[in-house]
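Below: one structure in structure tokens.
All protein chains of the complex are present and in place, except for one that has been dropped.
Here is chain A:
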Amino acid sequence: MATQLLFAEIPAADNIESLFAVPALHCVGCIAKIEQGLAKVPGIESARVNMTDKRVAIRHDPTLEPPALKAAIAAIGFEADMLADPGVDVAAAENKALIRALAVAGFAAMNIMLLSVSIWSGADGATRQMFHWLSALIALPTVAYAGQPFFRSAFAAVRQGRTNMDVPISIGVLLTTGMSLYETLTNGHHAWFDGAVMLLFFLLAGRCLDSMMRVRARAGVAALLKQSAPGALVLDGQGHSHWTKAVDLRPGMRMLVAAGERLAADGRVVEGMSGMDIAFLTGESAPVPVGPGDMVQAGALNIDGPIHVAVTAAGPDTVIADIARLMEQAGQGKSRYVRLADRAARLYAPCVHLLAALSFAGWMIAGASVHQALLIAVAVLLITCPCALGLAVPAAQVVACGALMRRGVLVKDGSALERLAEVDEVVFDKTGTLTLGRPVPRDLDRLAAQDKAILLALACASRHPLSNALRQALNGGEAAAIENVREVAGEGVFGRYGHDDVALTRPRSLINLFGLASEYRRGNHATLLSFADALRPDAIDLIGDLKQDGLAILIASGDRPEALEDVARATGTTAIGHLRPADKLALIERLKRRGQKILMVGDGLNDGPALAAGHASMAPASASDASQLTADAVFLGDRLAPVAVTLRVARRTVRVVKQNFALAIGYNILAVPLAIAGKVTPLVAAIAMSLSSLIVVANALRLNGSAK
């Protein structure tokens, strides 16, 4: 990396690098503010923003601890979470290797084709011989380098006694190259170097598309680790506090957790009162009040005030680690799914090899020389190489994913689209999925315009969930100019507007049993604002749509059954309540055993195992990071309609992929007899291969408007 080369010249080599996720990055101003602002902080050597990943890499003095760095970013005006060391990013490294191979294959294909065109247009004798040698010189290192992804995968498959798409590709490319080399050595008329390298180029293009799609959608590798804090301030006997990494926390230690921090381990509160945001666990947005004696889980966000927590379980023993394990186990079934292209290849590969062998035998019997018969067999292999499978399938999936992305749906990979197309039953979580999962203020219309403006100004001064809800509801309005704004933890926001004292506080007078409320005061006048979790605007329409498409619908929630009644009645579906994460998983497994292909739509970490177990899964963008990471597709916005759109696009994509298979078979029916008859020259092979690739890609492009 160029930036690191620069660092090497600076003597302070013992500085370390920390990674922070800053989701609010969105413009060039943010980049400049963070990079220049952090560079001024003593102890920070430099900061570098990565906009694509929404991350900041900070090089700093090792004595500077993560909370201090987090505070430094907060002082500039951004919320940040420390990322645990992401280690080696396997998928990104694989993508880079593929791009390098593609570049080499592209360079070689162009140059060899240039030489081949001169041969086809009449170069003869010594000139042709020189061009063949030059082609060989370019092709051999290219095949050895750019062919590796295919050779490795084919070798692995063959060693396990299976065959995949890469087996016919590898055999085809290697035999063609070997045969061409022999022709070149013996002053033959035809060499197929251009065909072999072009084939590699097309197939690598397909492979690259596939891998880029995965890397793009899989933005946060360490997302689950982000949920639980990287460490905590631990109090020792003398009342001093030390920053301790999460892995070094042990039961019995005493953590000091400030407001706005996440817990690094499970524990019991020993001192202080606060509210805990455990939305990552339950999907519920309302903070849960905790006091001495209450249990709190790693990953929970402390909202109100500082608390002391005695650690009871750390690292792999925490609740969040337990759920991660459940998810991992449940996801293993999904990895056994065999992709369409590989299923097709299982049928296709033996046929192709049999055909090539038969043509070799046939020509031998007909009296041709070994050399001639081998040439024909190689031509058959080259013509039948599965370009359509290798290029057309990822092309169709990338185009469909692009169309969905414009509609606000991020699909993780091609196999997800294939699985989504097979779904026949949809299981919804309630809180955060069918509902918005955040409190929405009711009856705001009762307030006068001026009061709304004051309320917005007050709400802007606080990060409490209810303030956030007010801010969102009043978004677009003008905020009033209030003075002396101050937030009192656990109480509310206070300020002065003109001659009146104004405040947004927790309700003073009445104990609110049902739902959430806050109180707005102006002078002596107080108004109670109540909040409720509202259904997504089109939830009922969507369920109607899905039912019309012949899908079975089920609502599975961790909530009380009474809370589900309204939703179930409004949508006319069965709802099951009181389900814990493991129960949801069991429910999905039971439905799977009945032969149902389940689409799980959920948001909380409690849905994580069910999301991993479902045949396919979707999560809203408001979901916990772990759920977004597990889900096959993530949809943005408040509407549920993308679920139906995604299913429709997935089915269309599979249809186009199957059409492409049909096109590929049709092309083979035309070209293979020519190859068997010995009429395929390198020129014919080059034209046939490019043409068939263009046709299948053009067919895939029809999916571009499919998400409209």
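Keep this in mind: a residue touches a chain if its C-beta (ideal position, glycine included) is under 8 Å from a C-beta of that chain, and two chains touch if they have at least 3 such contacts; residues count from 1.
Everything below uses one rule, namely that contacts and distances are computed from a predicted model.
Among the names given as "YdbS-like PH domain-containing protein", "Cbb3-type cytochrome oxidase assembly protein CcoS", "C-deglycosylation enzyme beta subunit" or "ABC transporter permease", UniProt records the absent chain under the name "Cbb3-type cytochrome oxidase assembly protein CcoS".
Among A:M110, A:A310 or A:M405, the one in contact with the hidden chain is A:M110. Summary of contacts with the chain left out: across A:V28, A:L347 or A:A366, the touching residue is A:V28. By the touch definition given at the top, chain A reaches the unshown chain through residues 1-3, 27-28, 31-32, 36, 49-53, 96, 99-100, 103-104, 107, 110-111, 114, 127, 130, 134, 138.
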